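Structure incoming, see below.
The complex is shown incomplete by one protein chain, all other protein chains being positioned as in the whole.
When the chains are written out, they are named A, B and C in that same order, and each has its own residue count from 1.
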Amino acid sequence: MKALVLEKQGVMAIRDMPIQGEMGPDSVRIKVKNVGICGSDVHYYTHGRIGQYAVKEPMILGHEAAGVVEEIGANVKGFRPGDRVCMEPGIPNGKSRASKLGLYNLDPDVVFWATPPVHGCLIEEVIHPAEYAYKLPETMSLAEGAMVEPLAIGIQAAKKARIVPGDVGVVIGAGTIGIMCAISALAGGCSKVYIADNKQEKLDIAGSYDGVIPINFTKEDPLKKVLGDTDGWGADVVIEASGAPAVYPGFADYGCPGGKVVLVGIPIDPVPLDIAKIQAKELDMASVFRYANIYPRAINLIGSGKLDVKRLISKTYSFEQSIAAFKHAERMEPDVVKIMIEL
Amino acid sequence: MKALVLEKQGVMAIRDMPIQGEMGPDSVRIKVKNVGICGSDVHYYTHGRIGQYAVKEPMILGHEAAGVVEEIGANVKGFRPGDRVCMEPGIPNGKSRASKLGLYNLDPDVVFWATPPVHGCLIEEVIHPAEYAYKLPETMSLAEGAMVEPLAIGIQAAKKARIVPGDVGVVIGAGTIGIMCAISALAGGCSKVYIADNKQEKLDIAGSYDGVIPINFTKEDPLKKVLGDTDGWGADVVIEASGAPAVYPGFADYGCPGGKVVLVGIPIDPVPLDIAKIQAKELDMASVFRYANIYPRAINLIGSGKLDVKRLISKTYSFEQSIAAFKHAERMEPDVVKIMIEL
Amino acid sequence: MKALVLEKQGVMAIRDMPIQGEMGPDSVRIKVKNVGICGSDVHYYTHGRIGQYAVKEPMILGHEAAGVVEEIGANVKGFRPGDRVCMEPGIPNGKSRASKLGLYNLDPDVVFWATPPVHGCLIEEVIHPAEYAYKLPETMSLAEGAMVEPLAIGIQAAKKARIVPGDVGVVIGAGTIGIMCAISALAGGCSKVYIADNKQEKLDIAGSYDGVIPINFTKEDPLKKVLGDTDGWGADVVIEASGAPAVYPGFADYGCPGGKVVLVGIPIDPVPLDIAKIQAKELDMASVFRYANIYPRAINLIGSGKLDVKRLISKTYSFEQSIAAFKHAERMEPDVVKIMIEL
Partner (left out) sequence: MKALVLEKQGVMAIRDMPIQGEMGPDSVRIKVKNVGICGSDVHYYTHGRIGQYAVKEPMILGHEAAGVVEEIGANVKGFRPGDRVCMEPGIPNGKSRASKLGLYNLDPDVVFWATPPVHGCLIEEVIHPAEYAYKLPETMSLAEGAMVEPLAIGIQAAKKARIVPGDVGVVIGAGTIGIMCAISALAGGCSKVYIADNKQEKLDIAGSYDGVIPINFTKEDPLKKVLGDTDGWGADVVIEASGAPAVYPGFADYGCPGGKVVLVGIPIDPVPLDIAKIQAKELDMASVFRYANIYPRAINLIGSGKLDVKRLISKTYSFEQSIAAFKHAERMEPDVVKIMIEL
């Protein structure tokens, strides 16, 4: 069947590939319908590697997917052919100590789509463990289903923030993940969320959500704004979603006494933190690695209409145009949040 | 100055009363502008007592208030005359063990407006400790300010539920407090909230909020609905807001494994609980007594536009008509949520 | 191989039975060495059923076990023959929603030793999933290994109590599980734990632990004692481990404002709770159903020497004498905590 294959750094092709894996009693076979392009997909294309993960063999790209169930294994309950589903791209060893604790995202043996040498989901059909496929409600499109994956990171961050209703939030960085964090924190109980960046187009998109307050830090001091609006108290929740080293020594300034910080951005090298400043407010700093048990939450939030992800789909390409889609994503246009491929 | 005085059970009068208390260095004097009528106010009027609290002397009614600062004490910072504020009606001993822990609502020495023998706030001016007065943002009216008190109970319940973003909520009982719980749980992170009652008018009001799903249990089985909509899993958060004894043995049926129950309704006598059923899901049951540290959260949520309380103000009376207002409230019309008095 | 079989209510036999289950790639085969007798084992013997679980076919008894690894499956890592282990008696479906959340004890499909129609472990050898077998450190005997199961319930209760270091605890009921709760709460951070019962022999055993304060309620009012010792504040943690209906309306009296209650005892019928009293202190009530992810904690606590379970083994019988052991357990002598069988 047809797949989008990264042959090697800088070279993609749409070509025939066998279906990956084999149907077992606990599997479902799914016709892939929508795949969103993630920054990591583009990075493998442009750089051929992310850290230790190097593309040494041709690899099918894509890990943000939704589709339609074609076949179900003998033990599978709760699904039938024709069901519309989205799929979690990382499959842990369910018997590991981390998985038993409910922290399956932290299982070191997780097998994750489009992380070398594991193939991704930009292929006509995939075989998937049924427990990592999630039915979509009628109120939700397949394109929205493919948005669950990037949203899940935002919701994981919002969950880790242990938001109390009415909290004030701050998100630093308005990239795709920063926006996902902002809307998740808002849906997750914040009364309002400030988001700071220097790209006005991103801020305009983020600011289109009621309750998200964009701050262009080239024009306005975000710290002054947040402290001014809170009588100097600070924000209850600060989500670092930029990964920019310059942000780290100062993010504590945004937090209120007893506030919470969530570290989502991933700086490459160690970054400096001012421990004494963090301690003076007894800030609690949580960190995020993907997500676990978040898909049902994301589907609840999108399906109920509380959280709109449709406006974040900047452009949709057909599968045949998927190389063009990647080239579009590669340009990193400031007004693009998510490029979607439709199979 | 003029006050609405409950002379004794069944007898109210608008008459002159002295301002209560004395200005100290930490006080503010506030011109009262809006007071909502609470069920407890009506109950003192109709029954002359609530439990151990009996009206033995004439007592000014009212405890849900907003107003305008007239004068500030010598030590008071952060306020100036003309500021619009709402006021927390219960003043604890700040030196008590409970207060030091941040649980000032649980201080047994709390002095609470319109709880005999303490006078309430249906009087032209009140003197109040500055730390229990809260400035209203420009986006918020004084009438909305007076709604903060009943909303605060809902937010306290939502806080106690430790909502995780995307939770499914169920509220049992659509009285004023039940509605406050439902909209607080929704604003506080639930993806949707079912609310069950037998009064269609109340359900219609609750259901006017996007994400609140009303269930008239005289027409539809709420348990079947909730379990059906969640693939049999159940709700993450169940808020008991009816106080109806018949509800208690069965509320666990609504909860999901590891779910949370919040007990807000107050049954008069002990009620039966099925412990084994609760244990089979390891439900966690929190309970609510008024609120602490919730006013800033309520103001954030109303002020940011996330949570609309205006539609819950069913009718507004002038101070001169306040006895008529009480008689209206006493009728308990099913389509009335809150009767407001404007001074 | 030899097994202790409950033929039907009131009739036990030691006789040949085949090994249960089959070795798979993720299994270990274990030579059973120690099995503790639980009240539920005795109850199946004396009554032939517990609630809906009726003994209709001959069933091997026993679920509190430790042994020595004999054989390991192809995929199993971290074990080798000769390893001393204890085994978790309940095996969930690892793919269930509850298991994915880390709440595998709440999976309705759990298969549990010696719960009809599932055979137990009083047999020479068992085949077990490797991920539910736990290595014992050198500092720990196999008899202590068999004590992990009943202790795990106490630790689950202590975990649910979210103990803060220095908390004061109260346990109501000094049966085996009550004692397990008391020593777990103590090891888990309580400064001291009061335990109330009417059986002096049980209280003497509980009171032999430094920090456990026994109260014989036929001689002393436990509430007066706890409130007296805490300046009227109450206990931070109250663990109900009696299941006695008379306890429920009043347990809230022991708790401090903002305190926590853990429901461990299992009353057969619904019991009355005074909701208003619970609310006045905003008590949080958690509940316990077996345990999940507790075995490594129990092994840590016993293995480090912090928590002594040896003194709770009242008498040890050989496997040949196991029917006598059951008859001993059946007598419910007040100074007996745990009867152990050694294979």
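Points to keep in mind about this one:
FYI, a residue touches a chain if its C-beta (ideal position, glycine included) is under 8 Å from a C-beta of that chain, and two chains touch if they have at least 3 such contacts.
The model shown is predicted, which means the values in this text are computed figures rather than measured ones.
Between the chain not shown and the residues A:25, A:137 or A:258, the one that touches is A:258.
Among B:20, B:293 or B:314, only B:293 touches the chain left out of the display. Residues 26, 94-96, 99-104, 129-131, 292-293 of chain B touch the missing chain (whole complex, contact as defined above). Where chain A meets the missing chain, the touching residues are 97-98, 101, 103, 105-107, 160, 233, 243, 248-249, 257-258, 263, 265-268, 270-276, 278-289.
Hidden from this view is one chain, which touches chain C at 78, 155, 158-159, 162-168, 184, 186-189, 191-192, 210-211, 231, 294, 296-298, 300-301, 303-307.
Throughout what follows, only the chains that are shown with their structure count from here on.
Two copies of one chain, chain B and chain C, form a contact in which over half of the residue numbers belong to both partners. Chain B and chain C have Cα centroids separated by 42 Å.
Residue positions of chain B touching 2 or more other chains: none.
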